[in-house]
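The structure appears right after this line, and notes come after that.
Excluded from the complex is one protein chain; the other protein chains are retained at their positions.
Should a chain be cited, it is by its letter among A, B and C, assigned in written order, with residues numbered from 1 in that chain.
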Amino acid sequence: MSHTINQKQNLILRAKRIQGQVEALVRALEEERDCSDILQLMSAARGAMNSLMSELLEGHIRSHVLNGKHRPTSQQVAAADEVIGMVKSYLK
Amino acid sequence: MSHTINQKQNLILRAKRIQGQVEALVRALEEERDCSDILQLMSAARGAMNSLMSELLEGHIRSHVLNGKHRPTSQQVAAADEVIGMVKSYLK
Amino acid sequence: MSHTINQKQNLILRAKRIQGQVEALVRALEEERDCSDILQLMSAARGAMNSLMSELLEGHIRSHVLNGKHRPTSQQVAAADEVIGMVKSYLK
Partner (left out) sequence: MSHTINQKQNLILRAKRIQGQVEALVRALEEERDCSDILQLMSAARGAMNSLMSELLEGHIRSHVLNGKHRPTSQQVAAADEVIGMVKSYLK
């Protein structure tokens, strides 16, 4: 996962935070907590997951689609930026 | 969470399965696994989360929106079914 | 469509605006316009559609799921508000 070496710690931290959110959800279900609370927990975990997903997709596009043997042209970078912007808006 | 008493065990099981998926994702990030593998794990966890979310929303609509002091009419039940069908298709 | 009688004109206006956006998209495709422009037009039309969709779903929930022979309790209204809030956030 070359493209995330730099941000690796940040990604792990975010994934661990989601892990904590899902654990809280499991507990809330086990304790038969209020349905609204459960939906809130679920919704927060899902939002964090979408956000991490779009981060990973961005990294994948930048490192593995855009960069091969040769440097991408500025047009390619601009096109990638557009795709990334749209993917991010869908995963909100 | 009255509306999930019956299916409570099933929901807990699914939430725990998601917990396992997120743990696998954290490990994959820590082990710097291949980016494609990480995206697959992420995507599977996200799918499972969306599916649990739509299940919880369905329960919430049926138990808390539809059912109050009085029994809902068959028209209300039919309208709820439509909403649930659409919510499920968006959360796929 | 009882629940939209009041807002009827507003909904029609919004649907017509989407119609205009889709017509602009068709023209842009026919004129072989720049790919980025086409994606922008498409994306704007899709956003407007999602927004109208969530409006219609909200109306459907409030008028047809919540209201039957009897008035809904305040708990039912609160539960409906939660569902509507979540549906809206997914359709953004």
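Just so we're on the same page, a residue touches a chain if its C-beta (ideal position, glycine included) is under 8 Å from a C-beta of that chain, and two chains touch if they have at least 3 such contacts.
Treat the numbers as computed from the prediction; the structure is a model and nothing was measured.
From the set C:K16, C:K69 or C:K92, the residue in touch with the chain omitted from the display is C:K16, counting the whole complex.
Counting over the whole complex, chain C has residues 1-5, 8, 11-12, 15-16, 18-19, 22-23, 25-26, 29-30, 32-35, 38-39, 42-43, 45-46, 49-50, 52-53, 56-57, 59-60, 63-64 touching the chain that is not drawn.
Panel shows chain A; residues 57, 60-61, 64-70, 72-73, 75-76, 79-80, 82-83, 86-87, 90-91 of it touch the chain omitted from the view.
Not every partner is drawn; the one left out touches chain B at residues 35-36, 39, 43, 79, 82, 86, 89, 92.
Keep in mind that, in the parts below, only the chains that are shown with their structure count from here on.
Two copies of one chain, chain A and chain B, touch each other, and the residues they use overlap strongly: the shared fraction of interface numbers exceeds half.
Centre-to-centre spacing of chain A and chain B amounts to 18 Å, using the average Cα coordinate of each chain.
Residue positions 57, 60, 64 of chain B are each in touch with at least two other chains.
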